[in-house]
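Shown here: the complex without one of its protein chains, the others still in place.
Each chain carries a letter (A, B and C) given by its place in the written order, and its residues are counted from 1.
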Amino acid sequence: MIRVGVIGYGYWGPNLARNFSECPDTVLTAVADPREGRLADARRRFPGVRTMTSADDIFGSPDIDAVAIVTPVATHAALALAALEAGKHVLVEKPLASSVADGERMVAEAARRGLTLMVDHTFVYTPAVRLIRKLVDEGELGDLYYYDSVRINLGMFQHDVNVLWDLAVHDLSIMDYVLGGRPNAVSATGMSHVPGKPVDVAYLTMFFEGTLLAHVHASWLAPVKVRRTLIGGSRRMIVFDDLESSEKVKVYDKGISVDPSPENVYQGLVGYRSGDMWAPQLPVADALQTEIAHFAECINQKGTPVTDGEAGLRVVRLLEAATASLDAHGLAVPVPGGLR
Amino acid sequence: MIRVGVIGYGYWGPNLARNFSECPDTVLTAVADPREGRLADARRRFPGVRTMTSADDIFGSPDIDAVAIVTPVATHAALALAALEAGKHVLVEKPLASSVADGERMVAEAARRGLTLMVDHTFVYTPAVRLIRKLVDEGELGDLYYYDSVRINLGMFQHDVNVLWDLAVHDLSIMDYVLGGRPNAVSATGMSHVPGKPVDVAYLTMFFEGTLLAHVHASWLAPVKVRRTLIGGSRRMIVFDDLESSEKVKVYDKGISVDPSPENVYQGLVGYRSGDMWAPQLPVADALQTEIAHFAECINQKGTPVTDGEAGLRVVRLLEAATASLDAHGLAVPVPGGLR
Amino acid sequence: MIRVGVIGYGYWGPNLARNFSECPDTVLTAVADPREGRLADARRRFPGVRTMTSADDIFGSPDIDAVAIVTPVATHAALALAALEAGKHVLVEKPLASSVADGERMVAEAARRGLTLMVDHTFVYTPAVRLIRKLVDEGELGDLYYYDSVRINLGMFQHDVNVLWDLAVHDLSIMDYVLGGRPNAVSATGMSHVPGKPVDVAYLTMFFEGTLLAHVHASWLAPVKVRRTLIGGSRRMIVFDDLESSEKVKVYDKGISVDPSPENVYQGLVGYRSGDMWAPQLPVADALQTEIAHFAECINQKGTPVTDGEAGLRVVRLLEAATASLDAHGLAVPVPGGLR
Partner (left out) sequence: MIRVGVIGYGYWGPNLARNFSECPDTVLTAVADPREGRLADARRRFPGVRTMTSADDIFGSPDIDAVAIVTPVATHAALALAALEAGKHVLVEKPLASSVADGERMVAEAARRGLTLMVDHTFVYTPAVRLIRKLVDEGELGDLYYYDSVRINLGMFQHDVNVLWDLAVHDLSIMDYVLGGRPNAVSATGMSHVPGKPVDVAYLTMFFEGTLLAHVHASWLAPVKVRRTLIGGSRRMIVFDDLESSEKVKVYDKGISVDPSPENVYQGLVGYRSGDMWAPQLPVADALQTEIAHFAECINQKGTPVTDGEAGLRVVRLLEAATASLDAHGLAVPVPGGLR
């Protein structure tokens, strides 16, 4: 039984706490948050849990095996490093860190100590994304043409990171899991509409080797909530709409057919294929539950998480490059490591 | 009665021909197209119309007052200049020309001769876009934050221009009419997925003075057809979905409220306002019919078309800059004239 | 070449006229309508067509082989009988007649003279309905449980028939084509909200042998237009939404599974199956064009139309029974002949 301490009990922390309390392989032992009111909430919800205003008390507790860090991004690295130094396994809310340098330190420290470092890329554990990866891996889409995502809504403004770190991070984590290749450069544009606050509307293009192109539109300023991803391939195309209650993933037997004979390429003949649409039944599974069980299993069996520190770091590399491109009004910025 | 010759009888030409034949102030006199089969179609549809395989025959006909040029973009300038030199008023399908230099020649020639030069920015004549302009002009949206448009479908590949010239041109013409400001730089990214063919998926960001940001996603490679534009302002936000049969324009009483007192800006307090949604009834009016009537009226009364040559030229300037940015992987390219 | 006269040039007549003029096996010879203005429209649209204010002139024209009757329902029988007596083949707009007695006379007269009598049940010729019949015929749905249709909009009020004769008739014609069985009784309820006018909102239940149940909601008083049909079977279920531009027909691999062992039926165990959804690509075909070609073929080859007079009569029997039930506030009224 893995004994877990949750650090940070704001918006997302209670969800992790609940899942740790329900997972048969973990027990929720402690919750840390500087706000006494939040701790009172935690005690009401989880009678018997220990609460503390300082994360240090968690690091100093020998009866805690693992911690979940659910705090503002800027604090991830310091907390995770302290936890690793105290010999705890670590699950970090996305994004892993607020800089590549920080992320590299975290990954190195976990490796040195042989501890599990995992990032909470929740979407990777959803039935929809797992199905999409399966379709891509099995070649159902053919050659990949593009990944295009719109992830917009009204709110919630973050204070310390721009909207790409808050919303596009989901797409980067999905792409890291689903697409085979890795982007080698990014171009981002955006704008802040509130003086002194981070960019709230942003567009991010990612270039891959070959003709695969990816793009994410992220916004805190949209009148409607949209969570729609298109993935186009030479054989089939996918529409993934996460707000659909059923039929989240639709597979279209559509595409273009290019006559490869030289005279026709010259003449520019492009044909269109239009066929059936198919919405596969998705298994009913809670992503967070799957993720927590995977975290526990990796700790118990010294396995490598699907969303390990390296995966988190690949995403941070993209976000850091994207932010640099944002500042340069769309100038393409190379990405050292790319995705997997 | 204005006697009109239509040059080019492919996909769009028949629509213009029909509207010229139905407009009480114009008469469809001649149709020119090099393809004899197309001319046979025209004669069947419009008994009595004169048909000819060369546009020159139209330019040489003294009983023709005006021409509509509905041919591939690359041919617009030469045909329009020849028509103007022959003393004809000219309506050109969008985009006005395939280069700024060409467009400038066309505008100058029309001015020199005192002839009407109009570009077929059809959307400007739709009830939906006219309502949106009215809402913007009357300050209903407050300060403009962004214009965001998705205009995607499967097909139809053009041979001579990239997808921005084919699809994003609609948004540029709408923005030219609706927004007060003008973009001073653009950043575009995209990809061609068919060897030897133009870019088929593209993303275009436009920077304005202040914090207004515009973006268009254009694609010939999407499994679903989308025509959705979001316009966000400080007071209200609009969703314009051209594929909705009713309720094309929805006005959301939503936005953010920023406490302007210095301590709160410092603390980063951003509030959200969420209110009613309102879908105004749109008048039933055919855009093309409105446009043709306006063309006739401008000729008769020596007026300036809403979508005159200058409007067409402003759009071409953006497209030319966007294409340069595409080639430079998103590098921001300044736009000399911007929109109106 | 079959020479056709169209009687009635109001809302629907021009569509039939156009299709007769475009069909390679028919020629539009004459149009009759008492309104001179409508005839002027017809001449403008179809140069060379003969026009006349009296249908009698059509019946008396030896160069006319067939007529299409596109007039108010109450006039169908007299016009069709006159046409048959004049030796013309007849296509009648739906519903075939305003009473079973009239319909029977029409069917008998056509049979006596060996002439083609066809009713314009347009939906039967759509790719969507043809696909649905194929799925039903091949047993893809299993045992049929229900047919449920909502066919509502704002307007258009008819003066001489209630809303079932105007809107539900479409569903009755689809059911006649798609379902194997025949209803043996109907129960209808409804209301007129305008003094002196026919019932404008109505609900019609149809009972079949076994457990198949059908229902139609028809209304001229709805704020939104809906055209949605659910067809449920023991193996699969269909949603047919005629307003969808693509994916009109969706097939759901859903249903219930009943454990047939006696103890479980006793315990009442009903399970649910939930599987994939599949939206087959429909061929692009114009229903009216298909129908007109079929009419011509039946005349030329002395074939029996899919929607022959008998089919029209079966639908009228249901409508007549439904109207009797309406008057009796839902009392079940037996139907002599049922559907096919």
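Note that in this section contacts are C-beta pairs under 8 Å (C-beta built on N, C-alpha and C of every residue); 3 or more make two chains touch, one makes a residue touch a chain.
Computed from a predicted structure; not experimentally measured.
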item	value
Residue in contact with the excluded chain [from C:R3, C:R133 or C:H215]	C:H215
Among B:G10, B:G275 or B:P336, the residue in touch with the chain that has been omitted	B:G275
Residue among C:G114, C:P195 or C:P283 that touches the chain left out of view	C:P195
Contact footprint on chain B, counting only the chain that is left out	246-247, 253, 274-281
Residues belonging to chain C that touch the chain removed from view	145-146, 148, 150, 152, 154-155, 157, 159, 185, 187, 189-197, 201, 203, 205, 207, 211-213, 215, 217, 219, 221-224, 230, 232, 234, 237-239, 252, 254, 256, 258, 265-266, 268, 270, 272, 274, 325, 328-332
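As a working rule, only the chains that are shown with their structure count from here on.
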item	value
Between chain C and chain B, distance of the C-alpha-averaged centres to the nearest whole Å	42
Rounded Å distance between chain A and chain C, as computed from the means of their C-alpha atoms	53
Chain B: positions in contact with at least two other chains	224
